[in-house]
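Let me give you the structure first, and then I'll get to my questions.
Missing here is one protein chain; the remaining ones are kept as they sit in the complex.
Chains: A and B, in written order; residue numbering restarts at 1 for each.
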Amino acid sequence: MSPAAKKTLVVTRFDPDRDEAPRAQRYEIPVQEDWMVLDALNFIKDEVDGTLSHRWSCRMAVCGSCGMMVNGEPRLTCKDSLRQYGDTISVAPLANFPVVRDLVIEMDGFMQKLESVKPWILRAKELAVEEGPMRQSPAELEEFKQFSMCINCMLCYAACPVVSNEPDFLGPAAIALGHRYNVDSRDEGAGVRNEIFRAEGTVFSCSYANECSEVCPKHVDPAAAVNQAKFNAVIDWATGLVLPRGGAK
Amino acid sequence: MRHLLLRLEPLIWLLFGQGILIGTILLTGWLLVVGVLAPLGLVPEGALAFERAHRLAAHPIGRLLLLALIALPLWKGAHHLRALAIDFGGHSRDPAVATLLYLLALGGSVMAVLAVSRL
Partner (left out) sequence: MTRPAHPHAMQPRRPGRTRTAPPALPDRFPFAGRYLAYTLFDLTGLLYLAVGFLVLRAVWALGNGPEAWQALREQFANPLYVTFHVLALVSVCFVAVRFFRLFPKAQPPRIGPAKPPPGPVIHVMLYVVWLGVTLVMVTILAGGLF
């Protein structure tokens, strides 16, 4: 049996109780040919340095837990094969997020942005049970289905230059989620969400970098959602100047 | 100031968006002929002579086109430079920078209306 290949992972470490600032730590480890970056990190934690902290769960790119910067690019480490990299790979926590420890970032800010777009069906008047289910055609589903595939992995936030520099910006995933509900035929809350988009959420801050869509592992295309949301928010603003607003309040 | 900017944002973005689309589509011909081919002598002599240029420009459609050729690039430019300033760490100064840039674009747009009216 041939000896296992070796790779060096340069991992960002940060212990808030000991470190002033994040530092790099090198681990040279044997790797298997079919490993993902996450497998290498788990090997380090299990066999080399049990103090390494990182988030992961499903190992199949559906939970969105294992997002990290691999060689400077935001990636899901569970689906990022080691084979595509050279002998030295850098692994760092997601950019643009405060770092709690090692590769674990502070997620609460992201969760608050998601909540702020009211990501649920808003109705002007709730349907009574007797009125039966809300019916939706396949064509109506197609309108928003792509934008509902987001796994909240936050790679788009790590890539977005506006998120880096404007703390109030809602960000790609939150705007895409709000837009998903705005174009859902069952929803009547577009007016409310468009006001949120126009206000502090400042959807117009998006400056067409398209990085969010480049890095999205689920092909949600948040850039499309954000820019459609901008357009709809303008139409909503313009019509709101002359017509009274209906829908959910 | 920040509150006013937020309220005007949809309109500014609309001007910026059209600045990119319509402004870009219109500018190509102007830049090619007036900016490059004519100065290099690659355009027939009388094409941009004063009489012809003035006749074309003073036509209602000409005036509208020239208005678009001036104003739309200004709004596009202002909005992009604002984004650039923020990208390079200027978020705290954004209300001031944005106001300056948009006033520049507004001023230029007003001058554009004056310029095409006096043709």
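In the analysis below, contacts are C-beta pairs under 8 Å (C-beta built on N, C-alpha and C of every residue); 3 or more make two chains touch, one makes a residue touch a chain.
These figures come from a predicted structure and were not determined experimentally.
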Request  = Identify the residue among A:Asn42, A:Ser65 or A:Asn165 that touches the chain left out of the display.
outcome  = A:Asn165
Request  = Could you tell which one of A:Thr51, A:Gln112, A:Gln136 or A:Thr239 touches the chain left off the display?
outcome  = A:Gln112
Absent-chain interface as seen on chain B, which is shown = 17, 19-21, 23-40, 43-44, 46-48, 50, 52-54, 56-57, 66, 69-74, 76-81, 83-84, 87-89, 91, 104-105, 108, 111-112, 115-116, 118-119
Message = By the contact criterion defined above, which parts of chain A meet the unshown chain? Give residue numbers in ascending order.
response = 14, 16-17, 21-22, 69, 72-74, 92, 95-101, 105-106, 108-110, 112, 157-159, 161, 163-167, 207-211, 214, 221, 223-224, 227-228, 230-231
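What we mean here is this: only the chains that are shown with their structure count from here on.
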Ask   = Which whole number of Å gives the spacing of the CA centres of chain A and chain B?
value = 36
Key: Residues of chain A touching chain B in the complex   = 161-162, 164-167, 198-200, 202, 204-205, 207, 230, 233-234, 237-238
Query = In the complex of these two chains, what residues of chain B are touching chain A?
reply = 6, 9-10, 12-14, 17, 80, 83, 86-87, 89, 91
